[in-house]
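Please find one structure pasted underneath; my questions will follow.
Other chains of the complex are left out, but the ones given are in their true place.
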Amino acid sequence: MMAREAIVLRVPAAAPDDVSGIESAFKAGLDSRNVVAILGKTEGNGCVNDFTRAFAVSALHRLMERHLPAGGADAISYVMSGGTEGALSPHLLLLARQDGASSDGAGPALAIGSAQTADLRPEDIGRVAQVAQVAEGVRAAMGDASIGDAAEVHFVQIKCPLLTAGRVMDAEARGATAVTRDTLKSMGLSRGASALGVAVALGEVELDAITDEMIGRDPTLWSGRASTSAGVELMNHEIVVLGMSPAWTGPLAIDHAVMADAIDVDPVRAALRRLGFTFDGQLRGDEQGALLALLAKAEAGGSGRLRGRRHTMLDDSDISSTRHARAFVGGVLAGLVGHSEIFVSGGAEHQGPDGGGPVAIIADRSRLAGAER
Amino acid sequence: MMAREAIVLRVPAAAPDDVSGIESAFKAGLDSRNVVAILGKTEGNGCVNDFTRAFAVSALHRLMERHLPAGGADAISYVMSGGTEGALSPHLLLLARQDGASSDGAGPALAIGSAQTADLRPEDIGRVAQVAQVAEGVRAAMGDASIGDAAEVHFVQIKCPLLTAGRVMDAEARGATAVTRDTLKSMGLSRGASALGVAVALGEVELDAITDEMIGRDPTLWSGRASTSAGVELMNHEIVVLGMSPAWTGPLAIDHAVMADAIDVDPVRAALRRLGFTFDGQLRGDEQGALLALLAKAEAGGSGRLRGRRHTMLDDSDISSTRHARAFVGGVLAGLVGHSEIFVSGGAEHQGPDGGGPVAIIADRSRLAGAER
């Protein structure tokens, strides 16, 4: 049997609509038909009126239209995260998969799976019904990735729907009630419910233990491997699962950590070491190339304190707390890995503990000093 | 001969005018007459219209008026740095000195000296004349601190004047010309000239090598130990020098590092180790108490890149680059030392290399594990 092999490409973006890095990779031989998802950090404010995300998706979609047969561009998941505060550097992460070498004992290696759920009814957004649907979708994506053991899943990226005034009215016209009429708030509830869906699929939380009231409110429920974002352009869920599978081959590997708070770097350091990085202090230059991607969630935390010290992120009416948190956690992680082309996103409802968040690391083991494989 | 002993007190501030931490210290026995300077991180934007600095100084001045004889409050240097972006925590740093134990072999230890220059003429702000005057003032403060060797100076905090419309007119009425009519720009030029004054006094740059044209323009000239801020309330310079001197005693010590860029943490780690900290990864909880103060300068750097990766700080018209830089470098350093009550300030003209900056560390050696002294 042929194993599959994952490809991860990270390219800088000179502007939200700069897709030249991916275009160059296609010219250099990357097969556009193998693309599963494109993630991106864009340089907007990452909040409501951040149009850099849509601008980037528009440019990426047109790129893929030029390189794929009709409809092909629509099958790819585009997940843009706005906000490159501090020295965070705008970039794109392309995830692809191809047939690999014959799988005689080469695995396990990074596995990429995807799935789409059916459309959600507006009245189910932010409620247990969404949790259950997402959990099922995550399991489907795990199947697509040939990952049998939930413990081997290290990162689940989900794009989920949100409420609009029209959708709220649609629900009400049918006698149903939306969880909120506040469309901004619905984004957080949908992200939170989706993250709990991941938690359920991965066995981190029991579905039965979740009630509608807990969603968006109980910070003790969380997944250490979920990263979710809400978008207006869909009513279903686009799910990408990353993990390790013996059915995959190649040099790529993934692991993850959970930061308990914004400066909890030691778990990240430990995950890097599990992947084969050997370093003191900051990641050395010769190992930096082996770090293909670092994806993290950041948030200010509800207590207004970090290890007992008051911070001012939640009280700043000039800068959103999500922007503060990305800049700060960006610094924490860049200080660890030695560069700032890292994927730090905000809005971490039920994604990691309050004030902390999941971190996923993708490495190219062939570029690590002790590599043998 | 009696040696002197330095006291460094760090207290949190619940608001810009919260001076209760210092008030409590006075009640607990700290002698208000020993206070030399009070530094503070306040929670404004750190830019032109940041009134949290003046509000804090107003509250501190009234506090000292209540505790000192007439005029005493005016003799203290109040240096507020606005901007607690990210999780940076508002706090005050009080520097005091007292007669210590007899100095039989106890030193060297942290030494604190201060000096004030004569008033500067408006037309000299931002020019070589200011550099020369500050250099002389730094030497005077070194003398006050009993520091003979410039290599033993680790941090020089300077409060310097700026131009106002009235001061520009005053110069012009005498046939002289101010370096700029842009009062905001004069702040940077005054900070830069003051930093170069430190560089000259410490032998980092030759006075003869500096021309008016270089000030504010040539980023290759810098001091690795200067921290300067401009204020409208003075026309002279308030100078506080921190270093090591055999004439001082007690457990406190200081060292410094120069970060070459925003994520250059290894020099800071090295400085901590020179002071006696022994740690891997993040500063351990039991050593955190020994770190009395960490003071750093942060800035975006003129190239728009950090180690080759584009950042967006200089192009962000919503958030000043100084705010981005403080949040990010705050994260870098908090990730190292394990808490966020650190003094990161912006506006680093001629203070460290372009995009980097000086870092000073004050430690209480008696609280370090291997302490014996």
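To keep things simple, chains are lettered A and B as they appear, and every chain counts its residues starting from 1.
The rule we apply is simple: a residue touches a chain if its C-beta (ideal position, glycine included) is under 8 Å from a C-beta of that chain, and two chains touch if they have at least 3 such contacts.
If you're wondering where the values come from, they're calculated on a predicted model, not measured in any experiment.
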item: Copy count of the single sequence across the entire complex, 2 present; value: 4
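The rule we apply is simple: only the chains that are shown with their structure count from here on.
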item: Rounded Å distance between chain A and chain B, as computed from the means of their C-alpha atoms; value: 40
item: Chain A to chain B touching residues, read off their complex; value: 12, 14, 43, 45, 84-90, 262-263, 265-266, 269, 280-282, 300, 306-307, 309-313, 315, 318-319, 323-325, 327-336, 338-341
